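And now, chain A:
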Amino acid sequence: MDNILSILVFFPAVAGLLGFVVDKESARAYGITVTMITFLLSLWLWFSFDTANAGMQFVEMIPLIPDMGISYYLGVDGISLFIILMTTLMTLVGMVSMGETKNIKNMIITLLFLEMTMLGVFVALDAIIFYLFWELSLVPMLYIIGAWGGPLRIYASIKFFLYTFTGSLIMLVGMLFVAYLYHSLTGVWSFSITDWYALVLPVDYQLWLFAAFFIGFAIKVPMFPFHTWIPYAHGQAPTIGSVILAAVLLKMGTYGFVRFSLPMFPDASVMAITPIAVLSLIMVIYTAMIAYAQKDIKQVIAYSSVSHMGIIMLGLFAMNAEGLSGSVFQMLSHGIVSGALFMLVGMIYERRQTKLMSEFGGLAAVMPKFAIIFGIMLMASVGLPLTIGFVGEFLVLLGFYQVSPMMTILAGTSIILGSVYMLRVMKFTFFGPLDKEENKKLKDLNTRETWSLIPLVAIVIWLGVYPKPVLGPIDNSVNALLVFMDEKAITKEAKDMIKVPKSVKEAK
Partner candidate 1 sequence: MIGLSHYLVVSAILFSIGLVGVLRRRNLLMLFFATEIMLNAVNIAFAAISHYYNDLTGQMFAFFIIAVAASEVAVGLGILIVLYKKHGSLDLDDLATMRG
Partner candidate 2 sequence: MENLVYIALFAPFVGSLFAALFGMSERKIFVGIIGSALIGLSFLASAILAYNLYTTGTVVQVRMMDWISAGDLNVGFGFVIDQISVTMMTVVTLVSTIVHIYAIGYMDHDKSFNRFFSYLSAFVFSMMILVMSDNFLGLFIGWEGVGVCSWLLVGFWYHKPDQKREDNPSISPSWAANEAFIMNRIADLGMLIGIFILYWNTGSLQYDVVFAQLPYLSDSVLMWAAIALFIGAMGKSAQFPLHTWLTDAMEGPTPVSALIHAATMVTAGVFLVIRANPLYSMEAVAGVSFFIASLGTFVAFYAASMALVERDLKRIIAYSTLSQLGYMFAAAGLGAYWIALFHLAAHAFFKALLFLGGGNVMHAMHDELDLFKMGGLRKKMRGTWIYMTIASIALAGLPFFAGFYSKDAIIETAFNEGTYVLWGILVLTAGMTAFYSFRQVFLSFHGEERYKALGFDPHEMYKFVLVAMSPLAILAMITGLFMNQYKAFIYKIGESVQYEMSDHTHHLAVWLILLVVFIALSGIALAYFKYARTGEHAFKPDEKTANGFFYKLLINQYYVPVFYENFITKPYMMISEMLWTKVDLKIVDATVDNIARFFYNTGDKTRRMETGNLSNYLNWMALGAVILLVVAAISAMLV
């Protein structure tokens, strides 16, 4: 299977088209089967992935517009591989756990298209293809929020769409300018990202381009102060929408930084460390405090996910292998944990039609399974050792300590503030007396719900105890990225700041 990546990307879309002729009753089974096959394909991708090779693998290249250097160019490395796996996994799990009954067939077709666009973003190595999938991913999400959302769904979906779309347009201008520069320097047109890597740009150009890309990615992450679309999007989106949004769509922003900003503009990235770190710290602390003030469980998790994205951003700009690897690992961990938490909130919402903490209390007595799984995910979210959440958070903080101890202490408050708001949710939802009549009759998780959550619990613990199979390839690609950035950087400050691990240096 030479073109495994194309199959992986387009299989869900083709299956989605065929989905129109599937009978309404069997739509769910169809959706689960398709996402299952996609997930197995991505697993196969992992097994045939050469972990010793830090470069791009499974590369596919078909010129589309040769005169403009635009080609259908795909490939994966250790960084994107696991994000792809997480995408297929979360789509599958989300599909299994989905409690939606209204227009189920349309929902499944939309999800399959969404899966295609998400996978496309993570495998694209051509800027135009990347941009195409990037923008296309907005459409199914717009549809999911707008068609299945809560009372404010139109406002929320339009805000989501326009906000992120504005950012990506600025990014597109940046991309066109890079292509123009490439043309004026080499005389040929190319939109291939790997070609762009070779481009050594003067610092002022780097800064402007970095800013253009930054706006596109930062809105997606979402970084403070561009985060306000996310409470609305999560608040109004159906459960499956929130799961995919938090688990995968947000990662597109941070992935963009790794794929474009860092290798293409190393000097500008180093110069941007302080401002970005300040924004990230605001994200970490400010949104954690806002999460504490929320009355709606889903909003707590929405804000907490912004707070955790702050940690990821911090790690990306640590400029050392510990921080970067930790950051990429944290993307996976955040995807799984926040996805699971959104699923859990969705399950309780289906039972009680409310997400307000004040409506609950003492649920542990009637829903013990639910409480246990929520507890495990909570602990992973606050970064307890031996859960997936610790590895990434620890590495990020460790890595950033080398950049600035003071900022690391501030960022480290996330382990305190995180437990403050999460334990508050736990206390008001699950503990205390069971005094509301409506809650006394609540049913515990049913088989479908349990089995959609158990794989996530297993992964949370497995990767917490033994992260090596995932962390190893990530670290490999990250080391290669750092070596590349170090060689490419032109200013002395950047060369000093970018730390290639000693072991890698010696090996050279």
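Per the selection procedure, all candidates are chains of the complex that A comes from, given by their letters.
Convention: contacts are C-beta pairs under 8 Å (C-beta built on N, C-alpha and C of every residue); 3 or more make two chains touch, one makes a residue touch a chain; residues count from 1.
Source: prediction; values computed, not measured.
Asker: Which option touches chain A in the complex, given 1 or 2? Just the number is fine.
Answerer: None of the others touch chain A; the one that does is 2.
Asker: State the interface residues of chain A toward candidate 2 in the complex, per the touch definition above.
Answerer: 159, 162-163, 224-225, 227-229, 286, 289-290, 292-294, 320-322, 325-326, 329, 362, 364-365, 368-369, 379, 382, 384-386, 390-391, 394-395, 397-399, 401-402, 405, 408-409, 412-413, 415-416, 419-420, 423-424, 426-427, 430-435, 465-468, 471-472, 474-475, 478-479, 501-503
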